[in-house]
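Left out: one protein chain. Kept in place: all the others.
Residue numbering begins at 1 within each chain, and the chains themselves are lettered A, B and C in the order written.
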Amino acid sequence: MIKKVLVANRGEIAVRVMRSCREMGIETVAVYSDVDRKSMHVRYADDAVCIGPAPSSESYLRKDKIIEAAKLTGANAIHPGYGFLSENAEFARMCEKEGIIFIGPSPYAIDTMGDKITARKTMIAAGVPVVPGTTEPILDIKTAIEVIMKIGLPVMIKASAGGGGKGMRLVKREEDIISAISGARSEAKAAFGDDAVYIEKYISSPHHIEFQILGDKHGHVVHLFERECSVQRRHQKVVEETPSPIMTPEVRMKMGADAVAAAKAVNYYGAGTIEFIVDDNLNYYFLEMNTRLQVEHPITERVVGVDLVKQQIHIANGLPLAFKQEDLKQSGHAIEVRIYAEDPDNNFMPSPGIIKHIREPLGLGVRHDGYVYEGYEIPMYYDPMISKLIVWAETRVEAIARLKRALFAYKITGVKTSIPYLHRILEVPDFINGRYNTHFIEENHEYLKKRNNCTERCMDVAAIAAFVDYITKLDSLQVEPTTKELGNSWKDFGRKRSILRL
Amino acid sequence: MIKKVLVANRGEIAVRVMRSCREMGIETVAVYSDVDRKSMHVRYADDAVCIGPAPSSESYLRKDKIIEAAKLTGANAIHPGYGFLSENAEFARMCEKEGIIFIGPSPYAIDTMGDKITARKTMIAAGVPVVPGTTEPILDIKTAIEVIMKIGLPVMIKASAGGGGKGMRLVKREEDIISAISGARSEAKAAFGDDAVYIEKYISSPHHIEFQILGDKHGHVVHLFERECSVQRRHQKVVEETPSPIMTPEVRMKMGADAVAAAKAVNYYGAGTIEFIVDDNLNYYFLEMNTRLQVEHPITERVVGVDLVKQQIHIANGLPLAFKQEDLKQSGHAIEVRIYAEDPDNNFMPSPGIIKHIREPLGLGVRHDGYVYEGYEIPMYYDPMISKLIVWAETRVEAIARLKRALFAYKITGVKTSIPYLHRILEVPDFINGRYNTHFIEENHEYLKKRNNCTERCMDVAAIAAFVDYITKLDSLQVEPTTKELGNSWKDFGRKRSILRL
Amino acid sequence: MSYEVKINNRHSTIELLSREGTKFNILIDKNYYELDIAEVEKGVYSILHENRSFNVELVEGKNSKSYIVNTLYEAFDVEIIDAETKYLMNRRKDDGEDQNVISSPMPGKVVKILFKEGDFVKAGETVVVVSAMKMESEYKVKQDRKIKRILVKEGDTVKGDQPMVVIE
Partner (left out) sequence: MSYEVKINNRHSTIELLSREGTKFNILIDKNYYELDIAEVEKGVYSILHENRSFNVELVEGKNSKSYIVNTLYEAFDVEIIDAETKYLMNRRKDDGEDQNVISSPMPGKVVKILFKEGDFVKAGETVVVVSAMKMESEYKVKQDRKIKRILVKEGDTVKGDQPMVVIE
């Protein structure tokens, strides 16, 4: 039985996992890099162990140090979160060998699904539809060109070991083939240490729809319905929702059954996601499986009413699933947006820095999974995601209104964030009507541009606020005590000074 | 149609109402007293109007000023929240006369249900069971004694115009009758301007269970199931949950039907609550009707999936209810706790003051309805409630665990709060087992006492933190710039100073 | 250098042995601690001891040497006792006057004063009624006393810990 969980991650997901552990009476261990000493997961955990310098390769990716930390603190299980070591079969194997429960699937499932080409073959064997393309990894450019000419342009080049848009290139014109392949390979090499790529037919105007699945160690697998993730910028999801606005009950049932079949094909246990590419006629193809918790898992939690992290822990404990497929249903509508520390009006340039002020959205139907706080410095070494805002309402229309209301109340200063950009997405007619695919962002470029909605009065008020702040500071300086007083009453003086915020 | 809503209230409920308005695209107007200039509802609203000095009688209870503010800002509806003017029939009538929509029931329903004795008579006529007691207001002590001797001790003396535990006295012994009646009457006079009281048979070990109802202007009334509110301290609710741990489906259906009958007896429209007193054998009696939104309405919203404020607005707009009784069902379990600025270890002494630091609980299944922020001063003039923490989970056991987790992460410094006390409630066996009535707090006095769980190490750590803070301050003072520098580089100096927090 | 520290009613001696960045070696009475101490927010400290993560919040008390320290579910009064504090504590002992003052522990409004200067009050009688946050609190005497001075009048707003009545 799991008594103490080390969370081999940082940021919001580390805190989110620890929350469920705490509800289950399970102790938690944080691991952290030098720059993360003040990070929320260190503060939230029962125990905390420093595992190295800031770069992930020297800390959060150091399997040996993480396992050492688990032993040191007596943690008998490790939850990998998402990213970092979450889809690393070797790490899962090392845990197994050390007698530590890896809260995730078997190394075999990670390996099989982690390699895109093996995964394709396995899916074909299991009768799950896949996108036309290569079944072998491409290691040289010559073969790549031959294959592409055979499949026909446009094609997508993808890293075999990849995920999250890294090492991915779309090729539409013959003259771009070489640069795209070498770009994808070097990116894949840098990100995953493996430059093998594969090639797939590119499906134009595709929807990205994924199915959450849960499997136990007794061979039971259920799906928890779909998530619509087509709002993407450079292959990174920006908005996710469930149910998908284009889904029908019939297709949902079919896709769900295929998702379960896909998981069963690798004897999957734990939480996982089957990603499908779907065309406008609801033809769907297996894209890949993520053998871990997804960033966007909370929308499923809200609509299905299941705590996925708790389920992961129950499964890791060897318990059978507490529900059957027919026990699960979707209720209402949930949407998640990801808040990034980036400047949407300046080519989404990352914006690390110190959080000067934060006010989080609250109230009915709003869940906010974050980890930053006032005075926290968002480090430049890791993913710039600040938090996830998840809303639920009875209907999609109401959920969009609620999300706008929550974004209205969500204030962060000190770093630039994607909040204004997310608000603009919610006002694009194609989004409101639920008629969008993965080209949504590029097709709605004009709608998503920054608009100056500020009237003359609004600008005047902005100027006046700064002006009043400035003259108030000046005033305070003039009532400053003289030098003589300074010696005796440094306390009062300090008080006055701390109000100045100069 | 309602276009702009003035919220005649303050604190969390004002903000909560404005949130739903914002989701509906309805503009909002805040009214505020002098001490509330910086209160969150003023910041959140589209418009804000000052209506007078701090005491409620000169601001939030000034019907004329509130109506004037509505006219000034073009608000065509007023939402009264709870407390203040929410159950004031005259105010509802004044709104009507001025062509402003009062978001609440008819003045007739407020009047009938607001006077406890008329309400009793109306319920008896409608066939709803009531507690044995007087049907006429008692205006002198002599009559009171006669009545009490007839009903038999113990009895409860209650203010006719009352609510919220004000002007209420339990009498068990004959010699206490006179002091109890005069006490109740003077408290009633002070609180409601009316010293009429009535007398009811006291039911020992009672449960307080209430039913949420919604009625439209077309004669439809539905109930949204029960709320268990038996955890009370001095007749003030502390913890509320739904479903009630003692409820059975049969009794729920019967009580629900009686709640609907009670509302229909006064042609009720809007949101309202029928409070019942319930004995251990699930015999139940009508206690009173609250003709407004309740503090604890969010647990119903969560379990039934309905936004009650939006429903109030739809009803006020004359729309028929969008659902029938059979469309509504309870899903999972919700618990609310009220966080007060008070010192639970010092006789619950109110603790107004400045919020130095706040960290709000977040994550799966947690709703937090508050209004305070860092630097906000909780004024001494109003109710000391800071916020409401509402959790939801699939089961009651999980909901309790989640609430503990949320309380663990909820940090406020600057004022004392009831958070540690609430945590202790959740650890009392009778609460965990769902076996409790309104005597819960007095019967579990020992369990609820402050315990020192801090080990020697924990005390050492507390002392060390203070010590390190102190010596760090001392150090900073020693690197203080000299007087000469002060003149030229006041900016840098101020920066250093502002870190000191002396 | 070592300091005396008062934690609730416990007196301890505390000494900083060494410090390097966030790493502190501290001796408190006879316990030796190696700690990693970081101020994460204003007045909020994250403290690691033998990999255990503690969170402590400080609120400054009456002066810069006194604190209210909040641990998970407990609050402690901590006072750093230096030469100045010792002097003040000694002086207060000699004086003893503050035992005879009725103060309101919280801000509020004086609703009623039931006696006047020179009156004698019986044990348990209410002297002043203060209202705050919709509640009225009665301030009584525990023994028979005489009202020496009344420092406030009905309707006055009082701050926390403000003396209202001096008794003999």
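Quick note on the criterion: a contact is a pair of C-beta atoms (placed from the backbone, for glycine too) under 8 Å apart; a residue touches a chain by one contact, two chains touch by 3 or more.
Note that the structure is predicted; figures quoted are calculated from it, not measured.
**Q** The complex has one chain that is not drawn here; which of the drawn chains does it touch?
**A** Within the full complex, the chain not displayed touches A, B.
**Q** Can you tell me which of B:Ile26, B:Ala48 or B:Ile117 touches the chain that was removed from the display?
**A** Per the contact definition at the top, the residue touching the missing chain is B:Ala48.
**Q** Kindly state which of the options A:Ile141, A:Met253 or A:Met349 is in contact with the chain not pictured.
**A** Counting the whole complex, the residue in contact with the absent chain is A:Met349.
**Q** Going by the contact rule already stated, which one of B:Ala30, B:Ala334 or B:Ala409 would touch the omitted chain in the full complex?
**A** B:Ala30
**Q** Which parts of chain A face the unshown chain closely enough to count as touching?
**A** 341, 346, 349-353, 356-357, 380-384, 408, 411, 413-414, 416, 420, 423, 452-454, 456-473, 501-502
**Q** In terms of residues, what is the contact footprint of the unshown chain on chain B?
**A** 29-30, 37-38, 42-49, 72-73, 373-376, 491
The rule is simple: only the chains that are shown with their structure count from here on.
**Q** Taking mean CA positions as centres, which chain lies farthest from chain C?
**A** Using the mean of the C-alpha atoms as each chain's centre, the farthest one from chain C is A.
**Q** Which whole number of Å gives the spacing of the CA centres of chain A and chain B?
**A** Comparing mean C-alpha positions, chain B is 37 Å from chain A.
**Q** Cα centroid separation between chain B and chain C, in whole Å?
**A** 31
**Q** In chain B, what residues contact two or more other chains?
**A** Each of 408, 501-502 in chain B touches at least two other chains.
**Q** Give me the residues of chain C that touch two or more other chains.
**A** As it turns out, chain C has residues touching two or more other chains at 41-42, 64.
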